[in-house]
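My questions all concern the structure below.
Heads up, one of the protein chains got dropped from this complex, but the rest are sitting where they should.
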Amino acid sequence: MSYTQLKRVDLIFDTEATTKDILQTAWSKTNEQIVNELLESGLKGRGGAGFPTAMKWKFTSEQPEKERFVICNADEGEPGTFKDREILFKVPQKVFGGMAVCAKVIGATQGFVYLRGEYRFLLKELQKQLDDFHGILKDLGINFSISIVMGSGAYICGEESALFESMEGKRGEPRNKPPYPTIAGFRSKPTVINNVETLVYAFMITKHGAKKFKDLGTADSRGSKVFSISGDTPKAGIYELELGMTVEQFVEEFGDGDTKAVQVGGASGFCVPRKKFKDTIIGFEGVPTGGSMMLFNSSRSMYNVLHNYLEFFEEESCGQCTPCRVGCQQLMKGIEAVKKGKKHAAYLEQLMKLSQTMKITAKCGLGQSVANSFSSIVENFKEEMIY
Amino acid sequence: MPEIKDLVKGLAEAHGRTRESLIPILQGVIAHENYISDEAMTEIARELDISAAQVYGTATFYSFLDTQPRGKYVIRVCKTITCAMKGKSLIIQELEDLLKIKLGETTPNRKFSLLETNCLGWCHKGPAMLINDEAYTELTPEKVREIINEYIRK
Partner (left out) sequence: MAKNINLKIDGITVSVPEGTTILEAARQLNIQIPTLCYHEDLCIAGNCRVCVVELKGARTLPASCAMPAAEGMDVLTNTLKVRTARKHIIELLLSEHNAQCTTCYKNGKCELQNLASEYKISNGETFIDLVPSKNYQIDAYSPSIIKDDSKCIRCQRCVRTCEELQHVSALGVAYKGDKMKISTFFENPMFEVVCTNCGQCVNRCPTGALIERNYIDQVWDAIYDENTHVVVQTAPAVRVALGEDLGVDTGEIVTGKMVTALKRLGFNSVLDTDFTADLTIIEEGNELLTRLKRALVDKDPNVRLPMATSCSPGWIKFIEHTYPEYLDNLSTCKSPQQMFGALAKTYYAQKRNIDPAKIVSVSIMPCTAKKFEADRPEMRSSGFKDVDFVLTTRELAVMIKQAGLDFAKLPESDYDSIMGQSTGAAVIFGATGGVMEAALRTAYEVVTGREVPFDGLNITAVRGMDGVREAAITIDGTKPEWNFLEGVTLKTVVAHGLVNAKKVMDSVRDGKADYHFIEIMACPGGCLGGGGQPVPTNKEIREKRAKAIYQEDTGKSIRKSHENPEVVGIYAEFLKEPLGHKSHELLHTHYKARQRY
């Protein structure tokens, strides 16, 4: 079998047009035009949840409360994800540009970038770029400014409502939803929060129009996406690829010839075993991903992989809700006990049920998604869990 | 400790005295002191007119806001999956040998602390570590030795 090479795309890192040009294009359009183009393009959020970006902006712009905010989520903490760092390093002005366009649509004058503490080394250059950007805005007479807010080492602060809490000086504990950020986000004001990559796509769609983006991908997963590729691969790194490929196509290009599983979407995503490579599409119709693709070859113990994930969740859970705080501990202690023979293999079934409870009862996406990796690994690599 | 008092006061003036400035102030203390002492937290609570337990609760939530004394250089080695696969254990072993401390400890001269942390966003170049804000990637024991020697000379 042979496959054509996966289609490489260059929307994100392309620097042909200047920020100023694109901003001018944006400001020549009405807000309605911008929203319609986004809607037409089919752009969905790149931070994981995949909410249509156009709708988010539209809802926020329709709120009765006039003070609104736009926030760029640069807390990138999902294991196996590192593309936002690269985007912020290479094309920061496009990120700021996306925020400015969003601000125009929703009527915000203030924006924030929430940058994870682990990326503090980017801060100096980012601030410089931001100063330049503010200069451009001034030239164009645009009333909008951005501040950079630093995180301090807490994965959960990538969850949008936890991020607001953190920006408000508190523990990053996710809030009850509803209300959603579009109604009550930062400082309880209507807020658009988008992933770094989403903002750049939105900016580029404003430049090129919807077609260039829409022509890529599939009906459910339009456009392209920046992938963070790591693990057992000779080609680890960052790639912008058209959406809609199967895991098999992906492995063909990025595997090391001995790939036994691919973790799509990071620790909170799904593990796809070799036998399912062929039928699994990477995208919203199959396994969604915020961009993290981790490859494992046959030398790896999937028990160790799962244990590592569970340790991550156990520590990074905010700890407020029962299913997640205690569930993570139980799943981890549970697989340890089975491995050591202290619990019968049938205990795995009970843990699977527990993970399903976590999926439907946890307060936020963290606790809800632990079951993804847990059940996909336990189901497909049961022997490795026991022996 | 008058210095801590002045430091916190200065930070409060720079960032403002609202709850929103709490984390920037805590980060500011870290930048100067490497950790947040109980005196510092007490001062912050006073400046912001909030309870000390709230300052403590917020600080302990964030792994970079250490409330234990730390060395001048805090080394945080990624322990998450790809770094683990690419040999983070060897890196930790090497660091323990070099610094003659165990994970979680600080050298007697208060120069280095050795900690583990979760994914740093350099998975394609694991193993990775941070020394304060600086990232080091594709580590090998040899590379670690060079880096640490560099810091020892600093």
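Letters A and B mark the chains in the order given here, with residues in each chain numbered from 1 onward.
One rule holds in what follows: a residue touches a chain if its C-beta (ideal position, glycine included) is under 8 Å from a C-beta of that chain, and two chains touch if they have at least 3 such contacts.
Remember, it's a predicted structure, so these values are computed and weren't measured experimentally.
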Quiz item: Which of the displayed chains are touched by the chain that has been omitted?
Solution: A, B
Quiz prompt | Chain not shown: contacting residue from A:19, A:129, A:259 or A:330 | solution = A:330
Practice problem: Out of B:9, B:46 or B:143, point to the residue that touches the absent chain in the complete complex. | Solution: B:46
Quiz prompt | Selected from A:86, A:160 or A:314 as touching the chain missing from the view | solution = A:314
Quiz item: In the complete complex, which positions of chain B touch the hidden chain?
Solution: 38, 41-43, 45-46, 50-57, 60-61, 67
Quiz item: Since one chain has been left out of the picture, which residues of chain A touch it in the full complex?
Solution: 154, 156, 171-173, 176, 178, 314-323, 325-330, 333-334, 337, 343, 350, 353-354, 357, 359-363, 368
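By definition in this document, only the chains that are shown with their structure count from here on.
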Quiz prompt | Centroid spacing, where centroids are CA-atom means, of chain A and chain B in whole angstrom | solution = 26
Exercise. Spell out the part of chain A that touches chain B in their complex, as residue ranges.
Key: 76-82, 84-85, 116-121, 150-155, 166-172, 228-232, 236-238, 267, 292, 294, 296, 300, 304-305, 308-309, 312, 315-316, 318
Self-check item: chain A contact footprint on chain B (complex, rising order)
Solution: 18-24, 26-27, 57-58, 61-65, 79-82, 84-85, 117-126, 130, 133-135
